[in-house]
Structures are given as C-alpha cells and as structure tokens.
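Just below is one structure, and these are the notes that go with it.
Missing here: one protein chain of the complex. Every other protein chain is in place.
Let's turn to subunit A:
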C-alpha cells in the first residue's frame, strides 16, 4: 500500500546532488568572476528588450505631448517587430519586363 520510506529516502540524495552542483558552480564563479560577464550581457540585453516591450507593447505611433498636435517620433528597433520601410522588388521582377526597361 505504502512505499513512503522509499520516497523519504530519495529526496536527501537529490538535495545533496543539487547542493554539490551549486556549490561547485559558485566556487568556480568566485574563483573566476569573468564567467559572470556573458550572463550579465544576456541579462542586460533581455532587460533592454523587456523595457522596449513595456515602453511600446504594440508598435504604433505615439504622441509625445508637445503642443496640441504633439510631435511624433517613430523608432524602429533591430530585432524588434518593425515595418518594411520601402518597396521591395525581388530579382524575379525582371521577368516579363518590356525590353527597353532593362536598359
């Protein structure tokens, strides 16, 4: 019916393993603090992306409130959903052109 003893005996081993891994990791970081740098950079990048999302969750134009009509600032972020700024013409658009437009 019950196997409670098995369950009671497993967690200490797990916790012990986890404590070992954590302590090893922490000691390595203490020994070589430069290892923090990539984590710090990724953290900062994600923080910036989060800040951008919070600042403008839907990429629309916003008024900034200078005067009654306001001044509109449009910012496009690399790696952030943006519009296509100009008409794109693929290479295949050359097919079917009247010959004198190729010159």
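Going forward, contacts are C-beta pairs under 8 Å (C-beta built on N, C-alpha and C of every residue); 3 or more make two chains touch, one makes a residue touch a chain; residues count from 1.
Keep in mind that, in the parts below, contacts and distances are computed from a predicted model.
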Options "Pyrrolo-quinoline quinone", "Trehalose/maltose import ATP-binding protein MalK", "BioY family protein" or "Cobalt ABC transporter, permease protein CbiQ": UniProt name of the undisplayed chain = "Pyrrolo-quinoline quinone"
Query = Which residue numbers on subunit A touch the omitted chain?
reply = 59-63, 72, 81-98, 101-102
